[in-house]
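Just one protein chain is left out here, and the rest sit where they should.
== subunit A ==
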């Protein structure tokens, strides 16, 4: 009944290779986009924007970024928090140095700066793999946080080392600063996520993505068939860091408005994004979104149910939240070690046959 190919004829290669080859899936995708762009902005309020949608969209960008590196290219990274910090501080320096330039360019510029830093810290990946590489990227995490704490130039010599996002506009609408409307905040994050997810999807099914996956599956074999590991690994680091950098820049400028590096971009952030892609599914764009949704929305939902709905004391609720989220992660990963994306895929297969499975 759902996801049926019957009657959906592909007469060209282009049709056959499209991202959503099944008509039902395609329509569903357009409906999601239509709701995201056409309905939510009119209904959203400050709470939904700041507590639910904006963090979800930003973490989704970061998760896609890390998924490119870890899920598609097989390079484990624990430096996500550090790279997000690079994005945030690059954005801050650009915002304060060139106030007349549009924030959109600052965000993209922050992405490019982070890409450069990512390539630099990706160099060790040419010699070391697996856990050893994880430790090397961990060094990047600690080094970058230390750097932004230590060198006052990065925070414009403010007394406390905090960076604050001044008000910036896109088409005359404030998107950063305290006077931002909820929908403007939401829209800028949504536009960035949509464009970046589209780029990621198309990169990963093209030549570049195939060379990443070849490296992931077996690097020696990939080298023999002519994949240049230097190119493949460093492009993966560059693209991944670009995404993570933009996520960090949005996180600072649009979402929080003021950050201090140790608190906002510590090692916890690296683990959080890594958990997102593990729970969501390695090597899947949908998995990145699902993982981000799971880890961002579930705690907020639980808090509202336990404190708002059941009236529990806040400290007990906060502890229960950790227990429930942790428990659910374990349950999900036992039920499906390949993450939510795989569950979704199986669900789709089942739905195709439903209601006549035989």
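Basically, a contact is a pair of C-beta atoms (placed from the backbone, for glycine too) under 8 Å apart; a residue touches a chain by one contact, two chains touch by 3 or more; residues count from 1.
Keep this in mind: contacts and distances are computed from a predicted model.
Enquirer: Hey, which one's the missing chain according to UniProt: "Na+/H+ antiporter subunit E", "ABC transporter permease", "Serine-protein kinase RsbW" or "Allophanate hydrolase"?
Expert: "ABC transporter permease"
Enquirer: Touching the hidden chain in the complete assembly: which of A:47, A:105, A:132 or A:354 does that?
Expert: Result: among the candidates, A:47 touches the missing chain.
Enquirer: In the complete assembly, which of A:8, A:263 or A:349 touches the absent chain?
Expert: Touches the omitted chain: A:263.
Enquirer: Which one touches the absent chain: A:134, A:147 or A:318?
Expert: A:318
Enquirer: Residues of subunit A in contact with the chain that isn't shown?
Expert: Where subunit A meets the chain not shown: residues 46-47, 50-51, 55, 96, 149, 158-162, 164, 166-167, 177-179, 255-260, 262-264, 266, 300, 303, 307, 314-315, 317-319.
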